[in-house]
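Missing here is one protein chain; the remaining ones are kept as they sit in the complex.
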Amino acid sequence: MDFNFTEEQRQFRDSLDRYLREAYDFDTRRGIIGSAEGWSRAHWQQLAELGALAIALPEDHGGFGGNAFDTLLVMEALGRAMVVEPYIATVVLGAGVIADAGSDAQKAALLPAVAGGEQLLAFALGEPRRRYALTQIATRARQDGDGWSISGRKTAVLHGDVADRIIVAARTDGEIDSAQGISLFVVDADASGLSRHGYPTQDGQRAADLHFDKVRVGADALIGPQHGALPIVEKAVDAANVALCAEAVGNMAALIEQTVNYLKTRKQFGVPIGSFQALQHRAVDMYLHAEQARSMAYLAAAKLEAGVAERRRAVSAAKVLVSQSARFVGQQAVQLHGGIGVTDELAVSHYFKRLTMITMLFGDVDHHLAQFGGQLAA
Amino acid sequence: MDFNFTEEQRQFRDSLDRYLREAYDFDTRRGIIGSAEGWSRAHWQQLAELGALAIALPEDHGGFGGNAFDTLLVMEALGRAMVVEPYIATVVLGAGVIADAGSDAQKAALLPAVAGGEQLLAFALGEPRRRYALTQIATRARQDGDGWSISGRKTAVLHGDVADRIIVAARTDGEIDSAQGISLFVVDADASGLSRHGYPTQDGQRAADLHFDKVRVGADALIGPQHGALPIVEKAVDAANVALCAEAVGNMAALIEQTVNYLKTRKQFGVPIGSFQALQHRAVDMYLHAEQARSMAYLAAAKLEAGVAERRRAVSAAKVLVSQSARFVGQQAVQLHGGIGVTDELAVSHYFKRLTMITMLFGDVDHHLAQFGGQLAA
Amino acid sequence: MDFNFTPEELAFRDEVRAFVDAELSPGLRDKVLGGKRLSKDDFIGWHKALYRKGWVAPNWPVEYGGTGWTAVQRHIFEEELADAGAPATLPFGLRMVAPVIMAFGSPAQKEYFLPRILSGEHWWCQGYSEPGSGSDLASLKTRAERQGDTYIVNGQKTWTTLGQHADWIFCLVRTNPEARKQEGISFLLIDMKTPGITVRPIIMLDGEHEVNEVWFDNVEVPVDNRVGEENKGWTYAKFLLGHERTGIAEIGRSKRWLKQLKQIATQQPASDGGKLIDDLRFRDRVAQVEIELMALEVTNLRVIAAEMEHKAPGPEASLLKIRGSEIQQTLSELMMLALGHDALPFQHAALDPGYDGPLAGPDYGPPLTGQYFNMRKTTIYGGSNEIQKNIISKMILGF
Partner (left out) sequence: MDFNFTPEELAFRDEVRAFVDAELSPGLRDKVLGGKRLSKDDFIGWHKALYRKGWVAPNWPVEYGGTGWTAVQRHIFEEELADAGAPATLPFGLRMVAPVIMAFGSPAQKEYFLPRILSGEHWWCQGYSEPGSGSDLASLKTRAERQGDTYIVNGQKTWTTLGQHADWIFCLVRTNPEARKQEGISFLLIDMKTPGITVRPIIMLDGEHEVNEVWFDNVEVPVDNRVGEENKGWTYAKFLLGHERTGIAEIGRSKRWLKQLKQIATQQPASDGGKLIDDLRFRDRVAQVEIELMALEVTNLRVIAAEMEHKAPGPEASLLKIRGSEIQQTLSELMMLALGHDALPFQHAALDPGYDGPLAGPDYGPPLTGQYFNMRKTTIYGGSNEIQKNIISKMILGF
């Protein structure tokens, strides 16, 4: 057991933090959100140059071969700066699925391009009128010659409007809710029959509803085994949840720092409001939540390569606790800022909104509590 | 609508409070708990003389014909003083069942004697290895000549060791968990075949495990319809829960008063600890809980004579909220007292223990949340 | 104690229902129930309908145009209107400045302002808070210097709700900078058309324009527009704050939201493909908040009954504010949670009545996430819940 990051990891984190602090401040972010695209290709390229996109990708395909803790460090830094670029969609989900289950040809085609910042990916999973269960897939892929024809609707696809390629989960067999019969395909974003309705999200990022209307892909579009992609989907979603947990840890660290500073400087009744014990203790509770959340993010990262049951258990546990912490820290940061906390002007409300969305992406507290409770080891 | 008590009710409450304040202080109570019997016949007689036992019993049988709000006022006063005498067992449950469903002969035989303080009753419902569902009754009553033979075990029967007569819920038909086939009987405490193992309870009261081994009773022992007693049991338990809620309201009022006084007088760091804002706000939270609990106790009392669905809904709602309040107020009262709060010496730990048991008697929070949620009106 | 309505109360409820049926247009009703943006005309139209019926100011004495209702009647009225989807009347004229004018205003002020507040001719807004003075209201810095019959006002107010529509603003201003901070304040009524007043929008975290900054640059206000005595404004301010908290429990709206939450949870899917309302965990969350709301409703009635006896709003109003705001927050949070991934899209345009563009998720979805964000204000405004706890601590528990 070892509970320290390596010297290389610390240096990498520091360089990333330094870059974001200098180049990606709150006003810069506001400008990016307000732009037509809603994200910045220039900053994405900078992240690529810093190695942040390649860090955890396999060395054979342009990556640095890092592990889940490297991804965690990146996500925490992105969280501190509230970066809106498509890291989870492209790197964690998209490249993650390819690295995990793609053919050599798929890896060679996509991973170096992701690492270099040239390719954006998205992962189309959720569907209208469905909630969080990963088996609730109605989108169909039918064999069509030696390829496939995909039809169905996907919703709230993270960065689905800006991605160059979409990895889509579709049913090649079985009924909705069946664990069998799910397959994954990679589809060009400009494929004929694929229409995208993009929109900003509540937290300043982008997402899209996708409509697949007999979208034709070749046999080489299939990722992993036909009918048997559920384990790949599960692992990808677990990885995304760990990334979200790490991002939330970064969000919370920044938010607590800003809140404590505010309490120390904002004066009422002639004294800093941070001199009121009830507010001090609230800040302490925020700190306690954030520290416990950090521990769970670490634990989940550590278990990401463990056996399936152990992995899923740890990830659900982390998502429960991090979400509860995110909710408390976000709500209280707003509350302690008072009126200014509910305006668009300060970063605090933006952190709060991102933290709120994190608690609802890829399974909320109830969903993960159910999943964890179903594996309650005696 | 009217949210005030009548002048008579206020006077009655005041006289009861005055008596208990003068004659039933904490040391007196300690002496009663430490006695061999664990309750005081003298104080019981005083309560009878004050009219507290008769207040809500029917006028035809020695009572004053009061309503659920009168019982509520009594219970709140008993709660303030932490009275350990068998009011719920004898008056609310025992006499309540007789008044609700007993024959004229049963009423005549039992109610005046209860009102006068001469008869103690107990209600034998819960069984070993069962939880809170009222249909989980395995005790059997078999027809035996023109009477009945009762066999089975009852546990945690409130004041079951001191009662003169036991009202027992037994199955005359059907299997465990069946709503049909439950009947009620009144049994002499010294009946042959009935053995009692009495014990003190965690909150300074008394209870007993009862073993019915072919206990023979006559046909006139049946209370209400054969096989059809579940509605009577439900109503009795609802009434007991309202009484417990009212008692908890009294407990909490006294506990908050004592805690606030302690905070104002206990000094640390040269100042009363009540000058610390975090502790003040904790006391405020106790007050908020207690006020909401009081409202729910009133609401449940108001609905005790309403239709079954409305009654059960209100009672479960009250039990949920009052229990949650009782838990918070009890725990925080102990915490705010510090070390002295976890000793046997002060009343605070005794209130805490009683409040804790109240949350677990006749259904805990989860049980009543389930019951309420099952009737979630759209 | 009697929790049942009397026949008279039931008849009154029927009268209220008949009025709402007749006067509340389906269009306005659907806007309110659907969480769409309300226009200035929406508010004024409904205000005038209530005015015509004589019901716009239940909190006013009968001689000024009040209704003379009992506490129970007011409870019925508020609950029925909220349930039906009527817009709330705005408090700034009817429930804030009007009681101050009645209690402390000059005969001329009463005669001029009160009828226009009642009729809805004047839209009022509030000039209390400043950027530097939130909970510590008395530290306000906006100055009014007297020059003959005129005050020259300079400074800045903030959090001015719907000030963009207002005809008049009531302001606390500092008329004596030398005195202790509570003792140099006066209470002015200022025409928003006066030269030198600038209103700037503040965008809230949900992207909406609801509050404003109001800047005063050498604004001339006649001394006749001062309420009461010079430098005694703090007394009137405290009087107003006591009245402001009436109705702050927002029970009517919360009951409507609870109903809406159940409808949404009946329509939204659970993870297993069934209905979300049948998911035990979600159902328990709904049940819990329903129970808390039941308790708050009784508490509210108990407090009103006690106030009727003592004839003045007491510190118990702080209890209603705290629990009422928490319940509103919980309800809005549950409605958002019910959406699952449909909570994610930010669909600003879809809140405009008549929007018929593309929609992500169900049609009831677009307002819900922003509503949750917006409701965070309820534990902050009108005296933050921390301030309310200080009040209870001092006034009720005696610390």
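Each chain gets a letter, A, B and C, in the order it is written, and its residues are counted from 1.
Rule of thumb we're sticking to: a residue touches a chain if its C-beta (ideal position, glycine included) is under 8 Å from a C-beta of that chain, and two chains touch if they have at least 3 such contacts.
Everything quoted here is computed from the prediction, not taken from an experiment.
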Of the chains that are displayed, which are in contact with the missing one across the whole complex? A, B, C
The listed residue (B:62, B:102 or B:126) that touches the chain absent from the view is B:126
Would you indicate which residue among A:108, A:176, A:191 or A:260 is in contact with the undisplayed chain? A:260
Could you tell me which of A:39, A:69 or A:328 touches the chain that is not displayed? A:69
Per the definition of touch given earlier, which of A:298, A:328 or A:362 contacts the omitted chain? A:298
Residues of chain B in contact with the chain that isn't shown? 126, 128-133, 136, 155-156, 176-177, 197, 199-202, 207, 209, 268-270, 273, 276, 278-279, 331, 334-335, 338-339, 341-345, 349-350, 352-353, 356-357, 360-361, 364, 366-367, 369-370
Note that chain C touches the chain not displayed via residues 280-281, 284
Can you list where chain A touches the absent chain? 1-5, 69, 260, 263-264, 274-275, 277, 280-281, 283-285, 287-288, 291-296, 298-299, 301-303, 314, 317, 320-321, 369, 372-373, 376, 378
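What we mean here is this: only the chains that are shown with their structure count from here on.
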So the chain most remote from chain B by C-alpha centre is A
Min distance from chain CA centroid to global CA centroid: chain C
Can you compute the centre-to-centre distance for chain B and chain C, using the mean CA position of each chain? Integer Å is fine. 42
Rounded Å distance between chain A and chain C, as computed from the means of their C-alpha atoms: 38
Approximately how many whole Å separate the CA-defined centres of chain A and chain B? 53
Touching two or more other chains in chain A are residues 276, 278
Quick one: which residues in chain C touch 2 or more of the other chains? 386, 389
